[in-house]
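Of the protein chains in this complex, one is absent; all others appear in place.
So that you can tell them apart, the chains are marked A, B and C in the order they are listed, and the count of residues begins at 1 in each.
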Amino acid sequence: MQCTTLRILKTSTLPLLPPALPMRFQITCELDYTATAPVIFLLNIRPKINSHQMLTDEKFTLVPQMPHVQHTDPVTGNRFDQITAQLPGVYHIRYQVIVETSALKLSMSEIPDMPLGEFELDVLALLYPSRYCQSDRLGNLAAKLFGEFETPLKQVQAIVKWISSHIDYVSGSTTSTTSSEDTLVERQGVCRDFAHLGIALCRALNIPARYFTGYAHELNPPDFHACFETWVGGRWLLWDATGLSSPDAVVHIGTGRDAADVSVCTSFGYLQLDRQTVICQALDPDYRKLSEEELQQVCISHS
Amino acid sequence: MQCTTLRILKTSTLPLLPPALPMRFQITCELDYTATAPVIFLLNIRPKINSHQMLTDEKFTLVPQMPHVQHTDPVTGNRFDQITAQLPGVYHIRYQVIVETSALKLSMSEIPDMPLGEFELDVLALLYPSRYCQSDRLGNLAAKLFGEFETPLKQVQAIVKWISSHIDYVSGSTTSTTSSEDTLVERQGVCRDFAHLGIALCRALNIPARYFTGYAHELNPPDFHACFETWVGGRWLLWDATGLSSPDAVVHIGTGRDAADVSVCTSFGYLQLDRQTVICQALDPDYRKLSEEELQQVCISHS
Amino acid sequence: MQCTTLRILKTSTLPLLPPALPMRFQITCELDYTATAPVIFLLNIRPKINSHQMLTDEKFTLVPQMPHVQHTDPVTGNRFDQITAQLPGVYHIRYQVIVETSALKLSMSEIPDMPLGEFELDVLALLYPSRYCQSDRLGNLAAKLFGEFETPLKQVQAIVKWISSHIDYVSGSTTSTTSSEDTLVERQGVCRDFAHLGIALCRALNIPARYFTGYAHELNPPDFHACFETWVGGRWLLWDATGLSSPDAVVHIGTGRDAADVSVCTSFGYLQLDRQTVICQALDPDYRKLSEEELQQVCISHS
Partner (left out) sequence: MQCTTLRILKTSTLPLLPPALPMRFQITCELDYTATAPVIFLLNIRPKINSHQMLTDEKFTLVPQMPHVQHTDPVTGNRFDQITAQLPGVYHIRYQVIVETSALKLSMSEIPDMPLGEFELDVLALLYPSRYCQSDRLGNLAAKLFGEFETPLKQVQAIVKWISSHIDYVSGSTTSTTSSEDTLVERQGVCRDFAHLGIALCRALNIPARYFTGYAHELNPPDFHACFETWVGGRWLLWDATGLSSPDAVVHIGTGRDAADVSVCTSFGYLQLDRQTVICQALDPDYRKLSEEELQQVCISHS
């Protein structure tokens, strides 16, 4: 008999939407892979297309030129390019696109409080523990550290603040099998680890949370980025516990339970990454990152 | 930059279906819970309804009588009863149903070999590691132990056999946070752990695998059961590495990546299980479990 | 090439000893074991004999009566009774003793500061990680939480305080394989887990620390107890992060790197504990536990 105990889930009716915040980004991504044997690989590098992300001038080049297949996952909207490399050799991918996003900038007070109420079935899976987010072990810790905050929104804010002050960002300090448990013990990691810990702590408090990869404006050093979203007040709110990006300036690529779901490249057979270039630049020359103070007052949402 | 390496995925065209094997089961499930404070809980005890499971005489009783909500997950087909217990007290649930299943009984030779070919996007998530199935750490082990078997089907058979001879079934030996890694080290567990290890090993060999809970004919001791399915030859094939049930005699309740997705009861707030009764009986008096020898020759599928 | 990085170890000359604090305890311990096959077992239930623990009226009874062997470990001073149970059956052990301890009660200011200086080789092993105290993974966490405190003594005090406010004492919440990493993640445990976490954090800050089992005055519920010692200012100072006992009122049984070294019973073959009674009572009727306030000002040492 298996039984999972979660805490009270509070939801709410969706408030009226404030006007969206349009922004445009120029994105370039180059990847060079070497295949030593026939290999099929799936890239997840194209931004999602939805009511908050409009793509123009999209250009995907593969050298050597060859047919390849595009897929869009009907549930998540994640977009894949599937390449069948039948010959050993070097495969160059160059992807360019301009993305117009329309994130909502909500003042904290606009996020409705969440009285005990209707349960949202479609976020249920995002309350459950996943490979790198062992929320099932973190109930006590989360309750002790963040249980006193009155609303889910304040709990998430406190979690982001706690992570940012207790975990060190150290490039190369973790591997692809590092999980939120490891990060709690070792207290260091990269964007992926910060997101995993945030997700695990939110789920432990019964706040649905998911992981997404993205292109972040002027990320330094340039790379793919990873952040997380929480379902609070009837919306997905965006958070970056590393502080390296501003949530309004991240273009979404893949969304999933954790990093297991949204690898940049999933290869069926061995494939070596030789070189990677990622550039994401806001086209508004006056764009400036939200400050830490602003992020205490303002939430960003795509829904 | 995150990158996942999987091995070659082989798929195939769907073969012609042999006639299905109809069976009828009488199921009774009783659960008594005590709530000490207001609590919302979701039960996942109703069998799925699909082309292989037909339900009749379904009866769900809740005492004290009160309205409750039924949900069916549109993606998985899992069926939930959501109960809002606003008053502390004891809640009795009694559920009865007759289920007619039509499993396919396929001889191993009917499962097509899987030449390198088209990728099936909808099973992609079932190749990725999950909370209790850390396939990302098992690549070497799986390749060394099972890599030599020529086809995915033979690999799965070898995995089931290996688990059944290397892991001891010991009631009470594990907890709700035990994972496939733990089972590999401690070499004991219950049905949930056997299924998790099977799934993790299959995924590590690039064979999509998922977890399901079910009602198993004359399971001893009576309880909910857990098994796993693998996507081989264009179908979901059913496996029970514990040997306690016969895969043709398991009625499916919930399907998911692992046990995290298919708890019998997910409560938002504390809820105590006081008593549980589970009965599942094949209505054909002549039914007899498939023998170990038969299970070397025959696969069961619901798809 | 293996290399371990520790932080600066500060030691000092031994200060003059203040007069010791004599206390007398009446201890009774009864253990009933069932052997189902021949088994040799080692009990570690007798208090140590040293300049701080004087034993009188010691009485060890074994029923059925049979010869058994006493050992004292020359390095640790731990005392063992080795029993060879050649016949299956029930073995009753009854142990009684009166112990006079002479703990030192030191005001914090009497513990010398520890300027950079001579390295003490005999405590080196107590800086290294052990089975249940993975200090090698806790360097960042310990430095971030406790690095700011100026002296090793203040660091240990802060560690004890942090554990006592961040970890819940929950009987039965852990098992014999639970380690300090688990406790950091799950935030609950019993005396053994509190001691392991204290030791791991101290070692991570380069403060030698060890584990000891003992009889604690009026422990509630009555059981064997576990605490830890740190090597600070040229002495072993005693700490109980659970707050259940007063360090001046704990009679030492076994000392080791962690619980692995000081099991109450180590059996070579299967042996079942049927019943256990442990009583430890200070003979001074006026004895009162040190208060939390006092324990902020006063340290207890046996050396």
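Here is the rule we go by: a residue touches a chain if its C-beta (ideal position, glycine included) is under 8 Å from a C-beta of that chain, and two chains touch if they have at least 3 such contacts.
Quick caveat, the model's predicted, so the values are computed rather than measured.
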Seminar exercise, completed: Omitted chain touches shown chains B, C
Problem set entry | Touching residue (missing chain; options B:Asn50, B:Thr72, B:Ser107 or B:Asn140) | B:Asn140
Problem set entry | Residue among C:Arg192, C:Arg235 or C:His302 that touches the chain left out of view | C:Arg192
Problem set entry | Identified contact with the non-displayed chain, of B:Cys29, B:Ile83 or B:Leu184 | B:Leu184
Exercise. Since one chain has been left out of the picture, which residues of chain B touch it in the full complex?
Worked result: 134, 137-138, 140-141, 144, 166, 168, 181, 184-188
Problem set entry | Where the unshown chain meets chain C, residue by residue | 1-9, 38-40, 42, 69, 71, 73, 75, 80, 82, 116, 119, 121, 124-125, 127-131, 133-134, 136-137, 176-177, 192, 206, 213, 223-224, 226, 256, 259-271, 273, 276
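FYI, only the chains that are shown with their structure count from here on.
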Exercise. What is the shape of the graph in which nodes denote protein chains and edges denote touching chain pairs (line, ring, star, complete, other)?
Worked result: line
Seminar exercise, completed: So, in whole Å, the Cα centroid of chain A is separated from that of chain B by 30
Seminar exercise, completed: Between the Cα centroids of chain B and chain C the separation in whole angstrom comes to 46
Seminar exercise, completed: Touching at least 2 other chains, the residues of chain C are none
